[in-house]
Structure formats: C-alpha cells, structure tokens
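The structure under discussion appears below in the form of structure tokens.
The complex appears here minus one protein chain, its other protein chains still in place.
Naming follows writing order (A, B and C), and every chain is counted from residue 1.
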Amino acid sequence: MEMFTIFTTALIAENIILTKFLGICSFIGSSNKEKNALGMGITVTFVVLISTIFTYLINKYILIPTNSTYLQTLFFILVIACFVQITELITKKYFNNLYKSLGIYLPLITTNCAVFGIILTNINMNYDFITSIINSLGSCIGFVFVIYVFSLIREKIDKNNIINSLKGVPIALITAGIMALIFSRII
Amino acid sequence: MKFKVSNGPFVKSSNSTSKMMTRLLIALIPIICLSILKNTIIVYFYTDATLLESLHPIFMIILSIITSYVSELLYFKFILKYKIADCIHELSKSFSIIPGVLLSLVLPVSTPLWVIVFGAFFANIFGKMIYGGFGQNIFNPALIGYLFISASYSSLIGSHLNLYELDTLAGATPLTNLASLNYVGSYDEIVSGYGSLLNFFVGSIPGSLGEVSKMLIIFAFVYLTITKTIKYLIPIFYVGTVFVITYVVSLFTDMGIWYPIFHILSGGLLFGAVFMATDPVTSPITKFGQIFHGICLGVLTVSLRFFTSYPEGVMTSILFMNMFVPLCDKIGLSVKNNLKKVWIYILVIVIFISMTSYFIINKISYKEENKIPVNILETKKEGDKTIYNVSSKGWGLIKATVTVENGEIISIDITDKSGETQWSELEKNDYANKAIEYQDNIDSLDAVSGSTFSSDGIKNIIKKILESELNNEK
Amino acid sequence: MRKIFKFLFNDNPILIFTLGLCSVLAITTTFEKSYIMGIIILIVLILCNIITSIIKKIVKEEIRIPVYIIIIATIITIIQIFISRYSPNLYKAFGIYLPLLTVNCVLLGSCLSYASSHSIKDSFLNALKNGLGYLVVISIIGFLRELLGSGKITIMNDISLLTGYRFIIDVFNNDILPNKIFLTSGGAFILLGLVMGIIRKLNRGDN
Partner (left out) sequence: MIKEIKLDGKKDISIVNDLVDFSNVSKVFVPLINCNILCKCLTKKGRKVKIGSVIGIREDIDFPILSPVSGVVLDIKKYQYLNGDLVDCVVISNDKTEKILKKNEVKDICNYSKEEFIDLLKKCSISGMGGGDFPTYLKYEGNNSILIVNAVECEPYLTSDAMICKLKSKEILDGIDAILKINKMDKCLIAYKKNNNVVKNSFLEYIESYDNIILTPVDDFYPAGWERNIIKSVLGYSYSKYPSEIGIVVNNVSTIYSIYKALKYKKGISKRIVTISGDGFSKPVNVLVKIGTNMSSIIKKIGSYEGDNLRFIAGGPMMGTSLPKDELIVSKNLGAVTIINNDEYEEVNKCISCGKCIDKCPVNICPALILKNIDDVLELKKLHPEKCIGCGICSYVCPSKLALRDAVKIARKKVK
C-alpha cells in the first residue's frame, strides 16, 4: 500500500506541474498542439526514468561516500545534458522515425525544470531505489496526463474569440490555474 | 427583383436556445420554492429567528442572479467597450441567470451574502466571459464560483444546517456522518439518524440550498428529457455507475440494498447530475462521449467520496470531468466512425469500475484489522521471560530485541538502526527507556521533534508487543 | 515614465517570451523571497553573460551547451553555499528551487542566443536589461501574491542575520481580503496570467 500512496500523491496531489510548478516553460510552450504535447510527454518520461537510475547510483556510490553532496547540482545537470545528447544520437541512428517525431524536443529537455526537479526531489527525500523509481514514474505520468489534457483544452480555446490581450499564453495560464485549484481539491 | 441572400434551410423548428433556457428555469422553480419553504418559512415559524435572518436564502438567490447580470454588464462595458444598447442586447442572449441560480442552490444555507457576490462575480468573469462569452466556456460557470468560494473562504461558508436544523438535528450532513463512521455501518447508524430513506427522498434532511427533495429533482429530470432540453444520457449513466459501484461494495461488506440507495439520495448527486453535469456547453456532444463522460463522473464521485476527506464528491468530479470533454468527444467520434472500436472503451470502463470497487472494498476491510506496521520476526521463551525479535517501520527499518516478563516490557535494545538518519536526538534523551515507562498509554508519549518516523517506529513496537501479549493470554 | 516602462517591459523575458516561469510562481509566496530571487538571477545573468562573451571564441560549436551549463552550475553552487552559510532559513525556504535555477530557461536562453555572439559590453547591457526586467516583474507578482494572500508584506525577515532587523508591514487582516486563494498554486497561475494580460494590454496601448 505504501508504494501506491506515493504513486497517487505524485500523480495528483504533488503533480509536478500544477502544485510544484516544475516544467512550466515546456508546459506552456509545447502544449498548443496535441501531437507536440504527447511527443514532449513521452520524451520527458523516457529521459526521467533513465536518469533517475543514473543519478541514484551516482549519489549512492560517489557523492555520499565522498560527502561532497554540494556537487549534486553540477553532476546531475551533466548527467542529464550528456544523457540527452546520447539519446539524440541513438534515436537519430537507429529508430529514425522516433527521432523525427521527438527531434525538436530533445534539446529542449535539458532546459526543462521538470526533469531536474524530479531528480532533486528524489534525492532530497532520500528515497531508496524502488520508491524513487515509483515517485519519478508517478510524476512523469502526472506530467503527461496534465499536458495532454491541457493541449486538448488549448486547441478548443484557440478557436474562441478571446479579447486579444488575453489570447494565447495568458488564457492558458488562467485555465492552468483553474485546473490547479481543481487538482488541489481532489486530495 | 433583388432579394436578400441568407443561408441554410428556410423552414426552421420552433425550438430556440431561449426556449430551452426558460424550460430549464421552469424545472428549477419548484425546487427553489420547496427550498424556500424548508429553509425560510419553517425556520421563521419554529425558531425565534428574525424575519431578515430567515429570509436569508431568498436574498442569496436574488443576489447571485443580480451579481451575475451586473458582472456581465461590467465586462461588456469596460473590457469589451460595447455601447449600452449592445450590452443589453448581448445580455439578453447570454442567459446568465442560469449560473446565478445554480450557484446559489449549491452553496450551504448559511453562507454570508458577500461570499455569494464574490462567488457569482468570479463565476461569471472567470467561468464564462474571459473564454469568450456564452457557449465557449470550458468549465461550468456555477461550479467555478463554487470552486473559488471553497478555495478562498471555505472556513466562512459555515455549516450545512439551517437555523431550524441546528437545534433539532445534532449530526452534520449524512455524508460527513458516513465519512466519520469510515463508510461502514449498519442501517440505523447511517440512515436512521435522519428518519427513513423516505425522508431522504422527500428531502427533510440537512443539505445545501438545492439538495431539497429528490422527488422534485426526478420530476424535473423527466420533464427536461421529454422536452429534450438536456442530454439525458449523462445523468442516467452517472447515477447508474454510482449505484453499481456502491451495490458491489455493499455486497462485499454485506450491508444490504439500502446502502446504494442511500448513496444516490444523499449529498448533491442527483441535483448535480441533472442540472450541473448536463449543462449543454460543458458536456460532450457525441452520444458515446456522453455515456463515457457519465460513467467516468460516477467512478470519480464514488472514489472521491470514499478516499478523500471531502464528503461531497459531486461538484469536484464534475469540474474535473469538464477538463475531459474534448477527450470524450474524441472517443465519441472514433466510435461513431467505426463501431467495432466501442469494445475497447467498454473494456476501459469495466476496468475503471472494477478497480475502484476493489480499492474501496480493500480500503474498508483494511480499516477493520488496523494493522500496525510492525512484524515479529521470532519469539524465544526463556523461563518466564519471552524475547521478541522485532522489525518496525521507522524512517528505514528498526530492528530490536524486546524482553517481556509477565506482561511487562522490561528492556528494549535496538540492534539495527542504519536506516534512521536522525537517530542521535533519540539517543540523547534515551527515548527507548522512556517508552518503556509510558508503555501502558504509549500514545500519550509525544515523538521527538525532527525524527517523528523513528519515534513512531519505537512506539509501534511497544504497541505490537503488548497486543501480542494480550492475544497469548486469551 | 513611458521610457522606463518601455525599457522594462517591451521584451521582458517573463511576460513576452514566457521564459523562466518555473521559479517565478513557486517562491513568490512572500515579497522578500521574490526580490531576493530576482537579485540572484540578476547577478547570475550578468556573471554568466560576461563569462560566455569572454570565452565565446575558444568554445567550439557542438559542445557549447554543456560548457555553458557547467558555467551556470558552478555560479549557482557558489551562491547556494553562500546563502546556506549566511541565512539558513532562507535556504530552507527556497528548497529545491535554488539549484533549479541552473535549468532556468532565462539564463541558458540569454547565454546561448545573445551572449555568445555579442561583445562583452553589449552582452553585459543586455544581461542588465533582462535581469532588471525579471527582477521588477517577479517582485510585482511576489508583492501582489503576498499582499492579497496573507495580508502583510515582509521586506526583511529571513535575511535578518545579514541586515540585522526585521521589517514586516501588516496591511489588512479582516475576513474579506487575505483570501488564501493567492497562496495556492492555482492562484499563482491565475495572477500571473492576469498580470501578463494587463501588461500586454498596456504595451499594445502605446505602440
């Protein structure tokens, strides 16, 4: 039962976009089309899952023994950046159509706060291996879930005639705010 | 000879949006009258409340209608800069009376008036106008008002009981009462506190302004479906799913048929299903989309009622499902194009229902044994002393050997505490021995600040061992 | 006044390009935290712009991103240590959002796009302009959120170790106004959307 509560809180209560404010740049940027949103979501899940494993290992066997925990940010950023570079090369060479669909999002991931945020929460709450996997899985699915639903809503909103000072990003932010209020009422 | 050109067929049905809205109002009027009867006239006669206080619900309804009209007028005048004539024309076409009335019917009886003004203002501006006026909003405007009120002034809303009920009925609304009994209980615990199920049906139970007699709501539903003003599929499947899930739950926890009926008749379920969920603008347009929407609403309401602290799951689940309307339409469209796909979605629905009912049953039955997260690895008997080797859940895992002599714990030594990060404070005021002294009422010993998990771990060890001692003696 | 307004808002990173929102919403619950975050970002922006414009000739094209990230990360860790040393409860208040600055789109964005192609003076000026714009907006939002949300404005509280005195203005505390919706996450989104709309309206008003 313990795992399940962590998973559901990461999914809805502690949703990384709506309550923890991570990854809003990509959330606003890539959620105007449904295809972009899905592409972004899958890439983020893909990158986060693998890098949680890497960062957990690094943290457990390199950083804590040499108690240089303040170097955490530097190491993790490097891990993510070079990992994104690796995935870019792999997807370009082997599964080319996946690369075509995910191509524009891979460099964007490095500047995505969500990826780094999840890893940092895992490390700060010093979860053991399985719980950190479960937590990052829950938050990634929460990320994909919110960004997909939001992209459907934004496609619908863009057709309305909103006054032109609120068109585009401000109306998206206000709708995201209302969604956040609803999410906070669920738990 | 010149003619004007206009498009579309030139013979049109007599039905029009304003007619539909007036029919909706006609369906609402009996409910308003009965709630006024229940909340003002009875209150005025039976309690010593002054006339002004007892007329409070009527002011609530009138005020929320006026504010929604005024806020629309302001929005048109100042933001969109229409002239007065255009404002009046636009106002007549945007029927802002419906969200106003619905909002006031949803709020508890004793909400202060300025909260209503705040709620209606936000309901109209943020619910409808910034999305482009009538017919283009994503969320149900009345529920947006409810959301803003409960997010900002939830403490001020006040209890659901009106003045008359305050002094006659002790308990809170049936649902909060159910939640306090952790969702299980016999017929008389849950229902008979408010008279029989008939009272629920007639409506003499405490609740918000609109949760009056379910009979009137059902009549309104029949009237609206005959005159084809609302999407009748949504309420049918919504209430149906709630009935199915609660019936399955009542089967497993052997509580009889009255349990699902109690769930349907209590809280704002019927009112929300007939008036809120079927608001044409914020519900799916395709047939199967409506069915899917209704079923997901039911699943969500039941899970909210059982899992979260909020007794009232209906309003939040309708708001939550308003976000999925484009998704339901997409599903409805794919089913409309080829019917074979409908089996995938039926499968998803069946999985949803069975999962929620499994978790609910699991949650209810799990509560009965109230397991303490401690497991005894092995027990050794030495003379009259018994030595327990125990592992309990602190921050990580605490292992300890505890020696007990004729029902009294005499010593605990912690063998493994690698998982505990802040163990030092516990050692400082040697928490283990202190726990032994307090072993009779262990809960009165408060945890050490900064390491609550570890101290709870130790307290659980004591509880578990005392409990197992009791079982051995029995 | 018009010139200052134009200087600050016409290509402000937050409002027009919607960059760097991640940290804006999370920590603006008190006015003090927001303007300190604004100052930190201003300093980091200036430092990293200058460094990038210095070393832009040495760095080859492909490994530009990792190099810039390392620069930003080192600056941020230095500041992190500095803050955790001088005002621990501010450090605790920032939580995970301080290390998150390394991933902030404003820093990396301005480094990559502007600093790597312009001279030191230009990139410094640009950094100053962006930093100031960012500081003003973040403090406005922090001010509004705290004023409406909890009815008081804390100018000097957590960093009292440094400056020596606490300064909290108590504005209003009746039951209408400090409405805690602005402290919730949803309220922050809505407030930011409204502020963005208003400023966009003012901008469109004059040009």
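Everything that follows uses one rule, which is that a residue touches a chain if its C-beta (ideal position, glycine included) is under 8 Å from a C-beta of that chain, and two chains touch if they have at least 3 such contacts.
Because the structure is predicted, anything quoted here is derived from the model rather than measured.
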{"item": "Hidden-chain contact residue, picked from the options B:Lys12, B:Lys81, B:Lys340 or B:Lys381", "value": "B:Lys12"}
{"item": "Selected residue (touches chain absent from view) among B:Ser54, B:Ser213, B:Ser250 or B:Gln290", "value": "B:Gln290"}
{"item": "Listed residues B:Leu333, B:Ile436 or B:Leu466, member touching the removed chain", "value": "B:Leu333"}
{"item": "Touching residues (missing chain, whole complex) on chain B", "value": "1-13, 15-20, 93, 133-136, 228, 231, 280-281, 283, 285-287, 290, 329, 333, 336-337"}
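By definition in this document, only the chains that are shown with their structure count from here on.
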{"item": "Chain centre separation in whole Å, for chain B relative to chain A (CA means)", "value": "29"}
{"item": "Shared-contact residues (touching 2 or more other chains) in chain B", "value": "126, 148, 151"}
{"item": "Multi-chain contact sites of chain A, meaning residues that touch two or more partners", "value": "166, 171, 174, 178-179, 181-182, 184"}
{"item": "Residue ranges of chain C in contact with chain B within the complex", "value": "175-176, 179-181, 184, 186-187, 190"}
{"item": "Contact footprint of chain A on chain C as seen in their complex", "value": "18-23, 25-26, 65-66, 69-70, 73-74, 76-77, 80-81, 95-96, 99-100, 102-105, 108-109, 181, 184-194, 196-198, 200-201, 204"}
{"item": "Touching residues (chain side chain A, partner chain C) in the complex", "value": "18-25, 28-29, 70-74, 77-78, 81-82, 85, 107, 110-113, 115-117, 120-121, 124, 164-166, 169-174, 176-182, 184"}
